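Left out: one protein chain. Kept in place: all the others.
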Amino acid sequence: MKTIEGIRSEFPLIEGMNREGNKLVYLDSAATTQKPRQVIDQLVSYYTNSNANIHRGTYDLAEKATHEFENTRKRIQQFIHAEKSEEIIFVSGATEAINLVADTFVEPLLNIGDEIVVSAMEHHSNLVPWQQLCLRKNALLQVLPMNKQGEIRLEKLADLLSGKTKLVAVSHISNALGTINPVKEIVSIAHEYGVPVLVDGAQNAGHHRTDVIELDCDFYAFSGHKMYGPTGTGVLYGKEKWLEQMRPYRYGGEMVKTVRFEMSSFKELPHKFEAGTPNIAGVAGLQAAVEFLENLGMEYISKHSNVLLQYATEKLEEIKGITIIGCAARKSGIISLTAKDIHPHDMSTYLNEHGIAVRAGHHCSLPVMNFFEIPGTTRISFGVYNTTKEIDYLTQCIKKAIKYFA
Amino acid sequence: MKTIEGIRSEFPLIEGMNREGNKLVYLDSAATTQKPRQVIDQLVSYYTNSNANIHRGTYDLAEKATHEFENTRKRIQQFIHAEKSEEIIFVSGATEAINLVADTFVEPLLNIGDEIVVSAMEHHSNLVPWQQLCLRKNALLQVLPMNKQGEIRLEKLADLLSGKTKLVAVSHISNALGTINPVKEIVSIAHEYGVPVLVDGAQNAGHHRTDVIELDCDFYAFSGHKMYGPTGTGVLYGKEKWLEQMRPYRYGGEMVKTVRFEMSSFKELPHKFEAGTPNIAGVAGLQAAVEFLENLGMEYISKHSNVLLQYATEKLEEIKGITIIGCAARKSGIISLTAKDIHPHDMSTYLNEHGIAVRAGHHCSLPVMNFFEIPGTTRISFGVYNTTKEIDYLTQCIKKAIKYFA
Amino acid sequence: MQHLDDLYHEIIRAHNKNPENYFKNEAAECKIEAYNPLCGDQFHLYFDIHDKRIANLSFHGYGCAVSKASTSIFTEKMNGLTLEEVLALYKNFHACAVEGKNTDINDFIPFQVASRFPGREKCAILTWESFKEYIERLK
Partner (left out) sequence: MQHLDDLYHEIIRAHNKNPENYFKNEAAECKIEAYNPLCGDQFHLYFDIHDKRIANLSFHGYGCAVSKASTSIFTEKMNGLTLEEVLALYKNFHACAVEGKNTDINDFIPFQVASRFPGREKCAILTWESFKEYIERLK
């Protein structure tokens, strides 16, 4: 069994920043996670032992690089329990994954007067692409509402669906509120109306088990850097039947079969969607991240996050003047809060001076802030390296901040 | 002064693979370059000391990450001699850069019957995006021809230009032939007709000085991984006046100013084009790559490449049965060749067994192969770590291959 | 704490708690919004122009301690000035709060450190920038 000290010691940044009287309590994993040594080592190892361009080489190095790359595809497939590795498309992040689906899947289907449904708690990356697409095509963006707890009002979904609905786009977990959405139920209702569903899994993939077959979602998007992997990596999962019918997203090397000046033909899945040289080293690092997660076990990780959530929620609720924004029955390790009279930026600056990294602002979720009629929150989010002791220290500092600004 | 041994020792892969009787003669730098230690170290350092999401943080770590990221933008600006750092857009590679310009600059300008001019020697990444755009919009793709030496027939350009021409897209250096194109002249002729020019600088940026002001090009695209930097990084330079008028490429976090369900407004340059979390670590590595190049000096690098080119060309021309494809007067360190009766894949397999990594095939340039009426070539391309001794060994092995397959 | 007290100077904390000229004045001749989308800070400024001078300057809204105190001091300082005097004062404040230069105006001194705090460079200058843009458009 892993101890929390053992886990912390696998993160060079956490270790390094807490050395010699310095302190870093990193509570911003929803923005990006820190990286375990094995991910960093994998990048070094890739550039030291395997670096070559892939899919086109007839020498050992290129073969090795290609093999590692395609191997990661299989690892990711297993990690999210997809049926086929061809359904795994490597992209630069969740944002690109969602834009890819907007441009190549929904755009060609969307006629004037058609509709796209998003939830009221989406990150800008799962809202603005749909909004702009609707504006461009004279279609309608429908918003699935939430209640004051920050829970999706599932009973309203069916009312929003019709033959005109071309997609439902919803986050698995809200990065602003921590709510875990009933994605499986949403998919099942949408499918009754024949509507495909894209799930933004950016906040789920690194923290809880992901099973796209069980969810039965049509697309699943996530980012490597939020699951202990490198920046510049991400994955789009799509059901084969949809991916097959989609046009390529970008054009260039690696994704063509034949090219003449008059016309070209394109490769099969998944290469059709991977034009140009991909982030080969990043993908190697992503494989190491998946191994890290699987070694710890998603069940352990999910439980750890839940323990911290419960502990922190209790402690924070005890503090006078603190309001937690988002109290859904099912939450992940993310807590948004406001402190009476203290602006989130003052709170985060105060905490920063005490070695605590939290995020302040709207968390790329302005409509959520508008819903709660607040300009922003202070957000605390957990990773595998966080401890209850760190939460004790946090609450202590928050109390001091309230006194300081009183 | 740097010695070639000193330079080689800065590349862990080159060093490592040549240890203990093993041998790697890496002659595929046009596909991707190997990485110097300082680039690899920078990745490690980023993840160990600075990792945080950028542009939104109010704590030290996020500030540090943001500062490094924006600092690299300035370094790149200086490196390519652009006027403003806002003209530097970070992308995932040359392919994405070109697709970005196709979708957001040319697409809205292109009407039925309009034209786009490409040269006859483009990489698929600077051909297929334009071809597909033309097919989509009922526009015409015009091809600027080349001669049997593999040189652009500059005198034909004016004939192809008219009020209908919306863009000229041309590579600075051909990856298949090594030709250095007269980009400055092309830009100047195109501008006489009011036509903007995109230069695909993928094969130039790491090997020769880049000066976008002197070229006066409107867009310049290149990849980090071909200039000793990390995979998954790239740059689009664009003149401010064009970038200002372009719509965003992707929508999501980081690139919006305000978001309501009905509409959004977008940030200024360069952030308008950088939706979602970018490849932060990769960009840090790219900065190290630029430092590496500037320390060596682009003049030195360019000269070294030229010495190898001259030496290898002479040696290879002496071998009976070898034909060099592309003998332009101005060439970079890339040599494509065919060996009578020996298929490029057999040649590269043979060389691989002798520790030499070269590329075989069409090099993502099928139209070039069709022009020379060959199915493919064996391509040798140089980096700062290559030596004339390696070329001696190469020519010796090619001679043996010819005997072997005779 | 030394460091924190630099940013949250007692003058800033005092203005944050009890801002000057803090009231809505919907009847004002001129109204300006100062808004920072990054953090949601939003102030409304209200004023008239009498004899080419700023008059009855007040504000209302939401912001962090630094931006609120800065706006409070802004209303104190700008009231009664001509547009030229406003611009001169803006330059003085900008040099101090953004460029970190020394200033001869005592009330500005606490803002000199603001620009050195992560992500806080815009807090002090927010209202001042919006006001300056507004009067430049007037000309």
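Going in written order, the chains are labelled A, B and C, and every chain counts its residues from 1.
Quick note on the criterion: a residue touches a chain if its C-beta (ideal position, glycine included) is under 8 Å from a C-beta of that chain, and two chains touch if they have at least 3 such contacts.
The shown structure was predicted, so the numbers you read here are calculated from the model rather than taken from an experiment.
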Among the chains presented, those that the missing one touches: A, B
Residue, one of A:Ser45, A:Thr58, A:Thr233 or A:Thr377, that touches the chain absent here: A:Thr58
Residue in contact with the excluded chain [from B:Pro344, B:Pro367 or B:Gly383]: B:Pro344
Residue among B:Gln77, B:Asn279 or B:Asn352 touching the omitted chain: B:Asn352
Selected from B:Lys137, B:Lys267, B:His362 or B:Arg379 as touching the chain missing from the view: B:His362
Hidden partner chain, touching residue among A:Gln149, A:Thr258 or A:Gln396: A:Thr258
Where the unshown chain meets subunit A, residue by residue: 56-60, 62-63, 257-258
Interface with the unshown chain - residue positions in subunit B: 343-346, 349-350, 352-353, 360-362, 369, 374-376, 404-405
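Convention: only the chains that are shown with their structure count from here on.
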Centroid distance [mean C-alpha coordinates] between subunit B and subunit A, Å: 31
Euclidean distance of C-alpha centroids - subunit B vs subunit C, Å: 48
Contacts with 2+ other chains: residues of subunit C: 38, 117-120
For subunit B, residues that touch 2 or more chains besides their own: 56-60, 62, 258
